[in-house]
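Reading through the structure tokens given below for one structure.
Here the complex is missing one protein chain, while the rest keep their positions.
By written order: A and B. Residues from 1 in each chain.
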Amino acid sequence: MKTYTNVKDLGNLQDAIKEALEIKKNRYAYKNIGENKTLLMVFFNSSLRTRLSTQKAGMNLGMNTMVLDINQGAWKLETERGVIMDGDKPEHILEAIPVMGCYCDVIGVRAFANFESKEFDYQETIINQFIQYSGKPVFSMEAATGHPLQAFADLITIEEYKKTPRPKVVLTWAPHPRALPQAVPNSFADFMNEADVDFVITHPHGYELAEKFVRGAKVEYDQMKAFEGADFIYAKNWAAYQDPNYGKILSTDRSWTVSERQMAVTNNAHFMHCLPVRRNMIVTDEVIESPQSIVIPEAANREISAQVVIKRLLENL
Amino acid sequence: MKTYTNVKDLGNLQDAIKEALEIKKNRYAYKNIGENKTLLMVFFNSSLRTRLSTQKAGMNLGMNTMVLDINQGAWKLETERGVIMDGDKPEHILEAIPVMGCYCDVIGVRAFANFESKEFDYQETIINQFIQYSGKPVFSMEAATGHPLQAFADLITIEEYKKTPRPKVVLTWAPHPRALPQAVPNSFADFMNEADVDFVITHPHGYELAEKFVRGAKVEYDQMKAFEGADFIYAKNWAAYQDPNYGKILSTDRSWTVSERQMAVTNNAHFMHCLPVRRNMIVTDEVIESPQSIVIPEAANREISAQVVIKRLLENL
Partner (left out) sequence: MKTYTNVKDLGNLQDAIKEALEIKKNRYAYKNIGENKTLLMVFFNSSLRTRLSTQKAGMNLGMNTMVLDINQGAWKLETERGVIMDGDKPEHILEAIPVMGCYCDVIGVRAFANFESKEFDYQETIINQFIQYSGKPVFSMEAATGHPLQAFADLITIEEYKKTPRPKVVLTWAPHPRALPQAVPNSFADFMNEADVDFVITHPHGYELAEKFVRGAKVEYDQMKAFEGADFIYAKNWAAYQDPNYGKILSTDRSWTVSERQMAVTNNAHFMHCLPVRRNMIVTDEVIESPQSIVIPEAANREISAQVVIKRLLENL
């Protein structure tokens, strides 16, 4: 593996899950792989879970780790040629990124969608610049359109908790006060479409995700109908993707908040969310505190998904 | 030891001091204890001494260390159930804290008193949430009402510098331009009350500390009288604790500044302060620069107190 931005990079998913579960049993078994290797984590946006879990994954593998916080989301690097750089951008990507690549062996990058340009976001401009110019293996710690470490952790969690060989998994939109990127639902769909699950997406009209990620997945606009017989409910808010509403909030309808009412029609489904979660917007206290809620073990698996990814990048050096 | 917030957690104090002095002789002797163990340090307030000394203590024990700075004192986590989280708090403690616990083996927490609510401060709301919800051993890196790593370092220092079996130790209030928490004097009293010392507290009227920490200690309102024959002078400012003045500055009387005038009536006492110290407010240049000043070795012992505490938490895993 040379980069990690989507499900395809993992190759055979069953092998990846198997590797993850094996690492989880003994996460210090591969400390020699990372010896004398350095993980650089570059954050253009703040982070709690991703930062801690990815750093720990690198340390589990025996790596040295360095964290670089870049002006909270302000991408101040010039990307064009020919510009007379006399403004607020002190450096060009063609220098900045290769230099970061000089001081490490593997680079993780977090750079959210900024909703200023759908084209800029969906071309994954920033992480692709790292892939193109750093000279080192790059993995996504949540980019503009995907969060594949999260989706891989989700898949591992579903594997651990499923009670049937082919569980029904429902991705449901839920309300939120702020306009959020589509990275998490995109990657979740990307993974579920390749996994051995019965995958359904439900959301209000206007919240259709990009075809690149939805592919042939079933979309059901009636949330109650979608939940019927579900084994896993995966809740998440996202802002609209479709033009002309890209990045906009179209609904704050709290009837979409996941509550006992909807959970009652499932097959005693497990509740999942990538966290952080706004209670009583995304999900009620009752549901997230119920025994069926697996949000904490799901978060714990972020360490495992990161470790599989970094291990594979190291093995390919 | 499962948590560390006060003197009682150390058990037998003589044993703890003995362990500290042994570690100080060879601080790398226990590197195997922390192998494959991760220390997470969570800072709600900024830190210099505590951050460096605690991180070094963890590394001395062979641990991996991670530092998490949370928005400079702004506790933005929802703590109530039933709240519709559509405001400025993006996450609930019931998710945030268990997740932090997932990625580490031991957690240190710094969260100062904010003086907005005496009840919130003196119930030690924040660190107790970590103790209750993280699932991991938690130690205080200065909480609202105590700074037990400092007080333990103070005790070690007194042990090293004392010239009599039962020295006289005086905790004296001194003026300061800002309203400071009672954490340091509280913990110092907590420790001195259990140590084999003759303990006296002196401060202007109105600066009485909480009975929980003062216990039976002698309080002498005449600073000169308190200093007579003292072997150690421990200076510190704090804001008022007693109602209705909680968190207020009642005095900036610079006659309380520790100077050669007061030191002259002591038994050639050593001068101590937890640092940072404002010169010529808390203490004069002459006193803090005198051979009797032991503020630097006192600070150096912060590494040792932290190492004993983390070592014991690791041994109990």
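Brief remarks follow.
We take it that contacts are C-beta pairs under 8 Å (C-beta built on N, C-alpha and C of every residue); 3 or more make two chains touch, one makes a residue touch a chain.
Small disclaimer: the values here were computed from a predicted structure and weren't measured.
For the options B:D15, B:D196 or B:D285, the residue in contact with the chain missing from this view is B:D285. Only one residue in the set B:I33, B:V83 or B:A300 touches the chain that does not appear here, and it is B:A300. Residues of chain B in touch with the missing chain: 28, 48-49, 51-53, 55-56, 59-60, 177, 254, 275-281, 285, 288-289, 295-296, 299-300, 303. Within the complete assembly, residues 36, 38, 40, 64, 66, 68, 78, 81-87, 90-92, 94-96, 98-100, 102-104 of chain A touch the chain that is not shown.
Simple rule for what comes next: only the chains that are shown with their structure count from here on.
Rounded to a whole number, the gap between the C-alpha centres of chain A and chain B is 40 angstrom.
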